[in-house]
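As you look at this complex, bear in mind that one protein chain is not there, while each of the others sits in place.
All chains are identified by letter, namely A, B and C, in their written order; residue positions are counted from 1 within each chain.
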């Protein structure tokens, strides 16, 4: 069976060229970069080369790049690290309701330790109003952390505008760029951020490696203590293959960005969205129509539930995801979909199709062919099809 | 030139079989294990298989294995996690002076947050006296963390004896097993530990992956917050290739352990140590003669400094390490060598040769051939050769 | 490879007894829009025996498969036997469910019980 991967926001395949670049560092140049001997020094060279590539992509200095084990660690490091290091200055953090759990749960950890967190609301497109950031800043605020683009609905936030406000207030500014780095152009000085989180496996690099851009002079406490690696900022023997892989992935992404890859993906995405909206009734596009990630299509299909769509798509060879609770192990549907104002029963019917560099026009045609049938089949099973009137909101039981 | 790797305590090559096992998960089965579609589920299956292999090696239940990004993260997680989760019970932690920096610096982080830490002394062999652990326990003690074997001098600690004492006191017991897992037999119930840190790249697995054994019922707070991965114990998209690699490495280690690999390495190590002691004067073996890691030889050569030995060995193709300050970026020589009572000028002259599964009798012969000449050459440069009398302890300047 | 057993997937793909019974003798509704699972079970009873059973379900794979399974299990049973069918029994009949699905999405037997209660209530009123 044909297999079509449309879940690139969840993870991407590791590019074949990336794997090739990593290979020698498994079995030949396998030294510890901290070792003085040639095995160590050849690994060291590779790590520093990778660091330079990342720095170049985002307009930073190589010494401002700290490797981590992924986007989640980068977020934890930035948020907890700034909090611990600057608690004498203040105990207030500003973030948004639609951040990734890596950010939200880091904030919640800090709330248990005496910090106060403001979770900013978003509008129906998932956009944060920079003015809200301004209003939320107090004399106690030490950090603002707002994601560059949302992983579920794809909305790209006005980071540059927020950056100006935060800079004026003399506060640290972090952005979770896991969904944007390598996919849209990024320049840390243009965005005005002090910290920026990157994850390898979202841009055709390996899983288990990421980076935090850390502006020179930023006062931060380590998340992971131990050896003197990463200039004393992140302990642990360097994941050399991972770093080399991330470096290569970034290099390839830079080329794609320069080569107009974004336009190609946007065109496919728009064809997909339009095709669905044209063919199927009672659907809603989540997120913003233009301020969105190139590959992201997120649509709610009323009267049915997300997981059942995913299973049907999977049986037809299409990999997708949903903001339905059932796919996450939690009970509630996606906090992002609730934050943009969707009622739970509609949030459960979301389908996220995220396109990548290897998706083709044929892939889109295929999905546009099978999806209407799947929706029809599931709606035939639904007690609500045609209207939500059957939903006895007050009589249904909690379990 | 012949290249001989004798720095296996720093890192090992990734076994060719391990790399083969990882490969499909880069470019084919690249799904996110949390995704419901087949790409995700085939990755999930691989991750759980790897978990089972690790559990089997150490006599644990698969649900008690939490993957991390390495030994350092496992140590940080265990120590900080227990501290934060149990601070209402007490604020005292017991460890030793010779722990890895991943442990020591985690403890120092906690000291800044109101915890008290006892750093137990060791004897001249680097051994901890279980009675000292007993004496150090107070009503406030919540955690004892003692390494299974020391990474520099190879001394294997009496974990089982300590485990009994700690268990009797009803306190959590963690051991850093980074240097022992896969190299000597380990059984968590026999050792009596609640937590045990593992690192992939010390046992022919990939770098950037490790695991923490976490006994069922252990009350711990996460180090890395975010998604619900690892049963809510360690957030971040799973490093599938890393986990698969660690699983395979553990599987191969289990076979080697069963096949008497340890004896082979011990024989080579003893030949190396004896050969050096017989040929060169003014040398001292660091660590214990028998209670030591199979592959570890750590010897001080008086009157000369470690880095200069390493450079000379490297020029002859031999990769080794030293406890000299010059190799670590810090100013002081190894805290381990100081803790076993060596004066700094002697600690600086340490050479660590750590053997691995692929070292041969010829490798040993080669080192025994070139090392005496190197020592002789360097001693000819030394102002102290023959005696330390020239060392004007009081007149030398601090810089 | 799937998060579900083959049996679950089989029922999910080919759910039995989908639909409503217009002149049902009892209707049971369980679930919760927050959790994302709502099941409606319709029964037709004759001489204390369940002669027909249909369902409509809004929910995940487990919700749909358990609904389908319970309608199969109940047919031909008398009311007392039917009331003994537990959610656990339905899950077992499907070859098990993933742990996270055991609570929220495994309610079909409860739905059936509710339908039977509804039937009993109606009978009472008639009498």
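Observations, loosely collected:
Operating definition for what follows: a residue touches a chain if its C-beta (ideal position, glycine included) is under 8 Å from a C-beta of that chain, and two chains touch if they have at least 3 such contacts.
Note that this is a predicted model, so its numbers are computed, not measured.
Shown chains touched by the missing chain in the whole complex: A, B.
Across B:41, B:296 or B:324, the single residue that touches the chain missing here is B:324.
Residue-wise, the contact with the chain that is not shown comes from B:345, picked out of B:49, B:161, B:254 or B:345. The missing chain lies against subunit A, touching residues 36, 38, 41-42, 44-45.
Remark: the residues of subunit B touching the chain excluded from display are 303-308, 311, 314-315, 324-326, 329, 331-333, 343-345, 348, 380-384, 390-393, 395-399.
We adopt the following convention: only the chains that are shown with their structure count from here on.
A complete topology is adopted by the chain contact network, contact being made between every pair of chains. The most central chain, judged by C-alpha centres against the centre of all protein C-alpha atoms, is A.
Note on chain placement: the centre of subunit A and the centre of subunit B lie 34 Å apart, centres being C-alpha means. Between the CA-based centres of subunit A and subunit C the separation comes to 39 Å, rounded to the whole angstrom. For subunit A, residues touching at least two other chains, in rising order: 307, 311, 314, 329. Within subunit C, residues 2 each touch two or more of the remaining chains.
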